[in-house]
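Every protein chain of the complex appears in place save one, which is left out.
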């Protein structure tokens, strides 16, 4: 496959359809710029700034744009909030739709058959694969991204973080917690 | 695969689980004994012997057993009759269920994804793959063999065969006509 | 289980391609695979339903990439391993390395006729049939993770009981080791439009043979 892709790029460059420098730029942006640290800043702000949280839940695209952390959020972004009664889980059963402007490229498992097949059928079983056991009575809402709407999970703020600043909180926000396959990290014992 | 199968047979024979001579017998029976000529005799008899036809449609297992053409018909055999109003087509979408005691082993296409996927969804399209175009108003009934009942299609007797004897008629009965992907052969012009 | 073996209604596999003058086997090994499966089936080491389930449990990409008899060969190896009749080391070595557990019976050359005659799966009914010909039913929207003979395309769809076929061994139970649990079996007919929507061929009908636990009144 590496040779085949190299040949394809050569053909397209020779024809003037692609500029290798532009390809370099796309790869570099995904490797170094776009990533879950962007979503983590959004989440940390929502945890510390109640008006922002309300704005995010009302119109996530506008709220993220106003925050200025992304090059431009998905125009159809929806933030869904975990609560003590509901846990949210995002999947794309048909392909690999994902809020990559906030989280970077999706991990392999997100694009793979085990996750795509089971997330809608047995969400609690999938959470168990990630070591996550929720109370049986807590609703698990699965969001199947079947159109151009993109979903960002707003995880629960961990206990023991009262008074933490936004940057410290952002460090607790994992990629998986914004997909719903994980929770935000708990603060290390010494930091409480 | 040939080596792998040879090794498997060797292991099983060494353990006394299979007798290679019995395997030879099974292969030989399927190559030389069981085949669509058995079903063709049943069909030809039904075309020429009205009481047998009624018996076949009422209890195919008993009728075929009484005819004595098979080692023992499937105990749950059903004959379904093509008419000017209905054409019957047999499939097994889940695996490869087939009346092999009357027709021999199923052809590759019967066991393959194109046939199994489309026969129930687009039966007329499948018939077209076999060069068969039926009037739009003729019902196409697809029998999906999802349990241990096995279906034998009783095709329409071709025109121009009045007075033919059973053996001559049996030569017109193709395997596909007993699955429903074909019609019985028309007699050659000179034979009418 | 919802698997790729449940092919009814999938698009994209291309036209059916009949092979003129197709031989019974395309290579000698195919005949041996068939015979091995039949001979082992005769021993009673496992049931027909267990064997069908074992093919469905092949990884989806293997199922779709393999030929029919390749699937049968892979299935046989898996069953032999699962039932402890052959060890992985023996498959690797290509020869028996130890005696295996005894089997209820084995097939002899003189007994080949026994595997060419099909056995009945009809059993005495534990209760009267719940449905009769002409009754409207709905195939339940069930999704058992284990072996079932209710195809996905029929689930949730309404049809008509056309015939009562007797009380048969229930594959869903047998395949999970839960015994025969005989159930009434019905031929249920659906219109093409009920199965596939308004664009379906108005003159097409499809029937399945459905066990009573698959059905509810409609």
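The first chain written gets the first letter, and so on, giving A, B and C; residue counts start at 1 in each chain.
Note that a residue touches a chain if its C-beta (ideal position, glycine included) is under 8 Å from a C-beta of that chain, and two chains touch if they have at least 3 such contacts.
Worth saying up front: this structure is predicted, and the values here are computed from it rather than measured.
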item: Touch criterion as defined above, residue of A:22, A:133 or A:162 at the omitted chain; value: A:22
item: Which residue of C:84, C:145 or C:179 touches the chain not shown here; value: C:145
item: Residues of subunit C in contact with the chain not shown; value: 1-4, 9-13, 56-57, 59-61, 64-65, 140-145, 152, 156-157, 195-199
item: Touch residues of subunit A, complete complex, unshown partner; value: 1-2, 4-12, 14-19, 21-27, 29-31, 33-35, 71-76, 91, 93-96, 101, 104-105, 107-109, 111-124, 126, 129-130, 136-149, 176, 181
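By definition in this document, only the chains that are shown with their structure count from here on.
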item: Farthest chain (mean CA position) relative to subunit A; value: B
item: Whole-Å gap separating subunit B and subunit C, where each centre is the average of the chain's CA atoms; value: 18
item: Length of the line joining the C-alpha centres of subunit A and subunit C, rounded to whole Å; value: 42
